[in-house]
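One protein chain omitted, others in place.
Labels run A, B and C following the written order; every chain starts at residue 1.
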Amino acid sequence: MLNAPSGPKSGEGAWLWLTKIITGFFIIILLIIHFVVNHLVAPGGLLTWANVVKYYQNPIIPIMEIGFLAFVVSHALIGLRSVILDLKPPRSVLKVIDWLFTAVAIASVIYGIWLIFAIVAQGSGA
Amino acid sequence: MNEKQSLMTRIIVWFDPRWRSISFWGFIVNRITGLGLTLYLFMHLTMLGNLARGQEAYDGFIHFAHNPIFLVGEVLVVSAGIIHALNGIRIGLNSFGIGLRYQKVLYIGLTALAGIICLYFAYRMFTA
Amino acid sequence: MSKPSVIIIGAGFTGVATAYDLALRGFEVMVVERGEIASGTSGRTHGLLHSGGRYAVKDQESAIECIDENMILRKIAPQIIEPSGGLFVGLNDKDLAYAKPFVEGCLACHIPTEELTPAEALRLEPNLNPKLLVAYTVPDGTFDPIRLALAFAASARKYGAKFHTYTEVEQFIVDGQANVTGVKYWDRTNNVRGEYNADIVVNATGAWVGQMVEKVGAKVPILPTPGVMVAFGQRLAQRAINRLDVPGDGDIVLPQRRMMVVGTTSFEVSDLDYVPVIEEQIQEMLKRGSELLPGIAKAKQRGAYMATRPLIGSGNMGRSVARTFKCFDHKESDGIGGLVTITGGKATTLRQMAEKTADVVCQKLGINATCATKDLALVSYRDYYRQH
Partner (left out) sequence: MSEKWTVTFQVFRKKGGEAAHYDDFKIEVDPNEYVLDGVERVWAFHDRTVVFRHACHHSTCGACGMRVNGVEKLTCITPIRDVTSNGGVVKVEPLRNFPVVSDLAVDMGKFYTQMDDVGHNSVNSDFKEAIQSEFRPAGPESDKQEFMRLSDCIECGLCISACPVSASSPDYLGPAVLAGAQQHGIHGDEHLLRLVDCEDGVWRCHSAFECTAVCPSFVDPGWRIMDLRKQVVGERIKRLFGGSSNKNEAEVAK
């Protein structure tokens, strides 16, 4: 048996790691699609408000963008958490980080959905 | 083992490439670009808030973003993304047991590829 | 009544095995070692778990000790043994002439052998010299030197033995009646000096026993005999490959992990603490080794080192000296009480050496306790470093 009195701790596990790998993979795919759409399909890019709003009228785009956001946010936060774990933080600090990161992730996605709805709404109103 | 070491000394070890092999750079660069991209992600989300505030706010921001310092920043972000993505591909492949015996070659190859793509994007962005 | 106490000087094979044996017999054991466990000759053995075949013709006493202890170690320490077996390989007419006394010797010493035709031998070991004429199987094996010592040390610790490593014995403490009652030590880890006391002191310093007992004006007929060992970074054989001939230089090729170790030579030195490797001897090992396994000529050298055997004798040539061990009671030889020296022998016979030494110690102190190390499996060698 291990000398450490606390024994193994499950602060990180297979699912979290698998999520990081899978989101990473999808981020790459979506980024490629994003670049293709922006620079090959839409000439001149999406550099004006009007273009962006128009772009979002296609219903696939908001879904893709929200998915992209969720993937990027979870990949980034799992990664950041992993870097923090490398420093062996105390359990109490880790607990705070877990709550904080979960809150940030949820808030970011809600914010993203709100933002997209706002853009789409402005487009259909115009 | 080294509980007494300060946080700073422990972090320095991550970014100290002395005496280490070439793939150690993959570790360093992945860490720096990852942290940098996370920072950018939340800046970017904040910036996009301008879209909801209407046409003037967003276009005004895009106009402001056309100054060269911003452009350099953007090139850095794009490069960081490309490097992190290609290095991530190596780590992902290795994690499933693919190409492990050639991880060093894979690292050098993907880094070179990342460099070429970065240069292409930088060229496009500065000449656009 | 308090336990009888013993200080053992040296944590080589004999030291740790004696510590284990005496701890099992109820002694309060303390081991004082100037280096780490097995950092002298013991750590540097090639690691051949002798079947006894090597000594079956000229030194049958050693051969029987070997085969008996070989079988015991396989049972009590499987954690550190490659039980891969060995071959004695004959390459020329001189070797063939040795075959008859070899087979007879093995039979006399109950060492199981089996004759193989060249084709059979090559099927088992395809990298053998294809010109071989005959081969005999023997139950040789490979052991891991430091881990063998650690397993005994860990087991000794389990029964209460204390180990003071990096602690050098500088002097003996002798009372008015010429009895050794303890040692003066120098702890090198913290640069501290002090004294340990015990009912009896066992000098188990191998090739260094002579230097050690000189401190009290005693003498041991010890003949420190270094030999070179060369490790190659390729494993060309699964079994220990011996030359079917009178024991000589470079006639053993021992596989170990992914390596092979070729040994050895035999000469005499005066300064035991640093024996430099002689380049010519490395070349000799390469040449002799590749007679048995031609691939060695192309293998990359991984390491080369000297190990100093503690042979017992008086000025004879190294190899003709009996390889068996001796335990000296200095009361009998020098009139000094409370001091026993154990030396000679081979790694394979460490347990038996310890048994004999412990018997002498018990007899001297009038204690009636029997050896219990024969059938008891050793604990994990990794336990030695475990925090207690």
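Observations on the structure shown:
Throughout what follows, a residue touches a chain if its C-beta (ideal position, glycine included) is under 8 Å from a C-beta of that chain, and two chains touch if they have at least 3 such contacts.
Given the structure is predicted, the values throughout are model-derived calculations rather than measurements.
Remark: the absent chain touches shown chains A, B, C in the intact complex.
Within the whole complex, the absent chain has one touching residue among B:Ile11, B:Ile32, B:Ala65 or B:Val78, and that is B:Ile11.
Per the touch definition above, the residue from C:Asn191, C:Ser270 or C:Asn368 contacting the chain not shown is C:Asn191. Although one chain is not shown, part of chain C still touches it, namely residues 35-39, 42-44, 47, 78-85, 123-127, 142, 144-147, 149, 166, 168, 188-191, 229, 231, 234-239, 256-259, 261, 273-274, 276-277, 279, 295, 302-305, 380-387. By the touch definition given at the top, chain B reaches the unshown chain through residues 1-3, 10-11, 13-14, 18-21, 23-24, 26-27, 30-31, 90-91, 94-97, 100-101, 103-104.
In the full complex, chain A touches the omitted chain through residues 1-4, 7-18, 82, 85-88.
Keep this in mind: only the chains that are shown with their structure count from here on.
Look at where the CA atoms of chain A average out and do the same for chain B: the two points lie 16 Å apart. Chain A and chain C have centres, each the mean of its CA atoms, that are 64 Å apart. As a whole-number value, the distance joining the C-alpha centres of chain B and chain C reads 58 Å.
In chain B, no residue reaches two or more other chains under the touch definition.
Chain C has no residue in contact with two or more other chains.
Those residues of chain B lying in contact with chain A across their complex are 7, 10-11, 14, 31, 34-35, 37-38, 41-42, 45, 48-49, 51-52, 54-55, 58-59, 62, 81, 85, 88-89, 92, 95. By the touch rule above, chain A contacts chain B in their complex via residues 21, 24-25, 27-28, 31, 47-50, 52-53, 72-73, 76-77, 79-80, 83, 86-87, 108, 111-112, 114-115, 118-119, 122.
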